[in-house]
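Please read the structure below before turning to the comments.
One protein chain is absent from this view; the other protein chains keep their places.
Labels for the chains are A and B, by order of writing; each one numbers its residues from 1.
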Amino acid sequence: MRQSRALEIWVGAFVAAGLAALLMLAMKVSNITSYAQGDGYRISAAFENIGGLTVRAPVRIAGVRIGRVSDIQYDSESFQAVVTMRIDSRYDFLPADTSASILTDGLLGENYIGLEPGGEEETLGDGDRIEITQSALVLEKLIGQFLFSRSQGDDQ
Amino acid sequence: MIALTLQRMGRWALERLERLGRSNLFLLHVVPGLPGLLARPGLVVQQTFAIGVLSLPIVVVAGLFVGMVLALQLYNTMVDFGAEQSLGPVVALSLVRELGPVVTALLFAGRAGSALAAEIGLMKATEQLSSMEMMAVDPLRRIVAPRLAGGIISLPLLSAIFSAVGISGGFLVATGLLGVDSNAYWSQMRANVDLFDDLANGVIKSVVFGVVVTWIAVFEGYDAAPTSEGVARATTRTVVNSSLAVLGLDFILTALMFGDDT
Partner (left out) sequence: MADGSSLVEIRGLRFAYSGRTIFDGIDIDIRRGGVTAIMGPSGTGKTTLLRLIGGQEQPASGSVRVDGMEVSRLSRRQLYELRKRMGMLFQSGALLTDLSVFDNVAFPLREHTRLPEEMIRDLVLIKLQAVGLRGARDLMPAALSGGMARRVALARAIALDPMVIMYDEPFSGQDPISMGVLVKLIREINDALGMTTIIVSHDVHETAAIADYLYLLSEGRVVEHGTPDELQRAGSRWTRQFLNGLPDGPVPFHYPAPEFGVELLEPGSSR
């Protein structure tokens, strides 16, 4: 019990180092910032087919990540997938006629939502819906369409 | 002949089950002693030193090298696919999800678990535990509980340090040796490592491993035959059983945590 002071200092330093490591992992390594900025706004878009899109997939404009997919629901009335995105609040200039499409990062990469700004003065706000959407390119469908049009072309 | 083999297998299985039962009972007796430790933090501090601080050097060195080797190996593969920009996230995900908790737990079992088992086993062999009981001091509370607490505190912290050091080691190799852009390393990482899905799950794993490895170590020590051979067997058992437990649990936890998404 005599060397307890040095011991306590060591243990204190150890616990501090462990917590510092956790903090570094959270701040520098993980996406905590995207959770921290909870003050962004939400917009939604309906798609015929979302392919392999998942919650937390990035939302990009001109290749820059401006938000993430926060929710995906199936609307049984319109038979469409409704995707909700959270957009960082500093990107509040999206024109109302912005279009959304589901794209793929590289040939085999993850799906993300690409936004294409339109020309209107009015901008999108919290809860608004993007009207112009383009579904994911599903490879099987593409091939199917390609073969179909080929065979029709042959007929004529 | 076949009957004999079956009988042996049956006996083996029954013995395992019996040990498992005993270790559960043991834990049941130790856990009520944990809250009492709040009144005597000195005991836990002492054990956190012996278990955690003294395991720090090996964990830091191992973390550094694992991170550096990971970066080198992955880069060589990824560069063929033009994906070297993703080096950061891949290194970070491997460490945070798997290697950090698992490798640290394995090192911990070898470094701290074996020492715990040997210490407690030897205390038993030299009648120190008996004499404590006769002094009306419950060894489960005075000896076992602080060690269990120290281990449960130490392993998650050690795992975090391992991962952080490993990611930094990977960074050194990636930017210094391989010429990956340092901004890309960090920003790609931040874009792909999720606070909850990856980091928090990794931390949960290391907490589970901390409980299991320390539990096995103190149980084996306490359950050791009070002879030098008994202590030696307890030490070996600790390392073997806790390593197997870590690997098995890791598979189960991974399946539970990361199974449904991605």
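In the analysis below, a residue touches a chain if its C-beta (ideal position, glycine included) is under 8 Å from a C-beta of that chain, and two chains touch if they have at least 3 such contacts.
Since the model is a prediction, treat every value here as computed from it, not as a measurement.
Judged over the whole assembly, touch between the missing chain and the shown ones holds for B.
The chain omitted from view is touched by exactly one of B:Gln128, B:Ser168 or B:Thr254, namely B:Gln128.
In the full complex, chain B touches the hidden chain at residues 123, 126-128, 130-138, 142.
Going forward, only the chains that are shown with their structure count from here on.
In whole angstrom, the spacing between the mean C-alpha positions of chain A and chain B is 35. Contact residues of chain B toward chain A in the complex are 42, 45-46, 48-49, 52-53, 56, 92, 96, 153-154, 156-158, 160-161, 163-165, 167, 186, 189-195, 198-199, 203, 261-262. Residues 1, 4, 7-8, 10-11, 14-15, 17-22, 24-26, 28-33, 35, 54-56, 58, 65 of chain A are the ones touching chain B in the complex.
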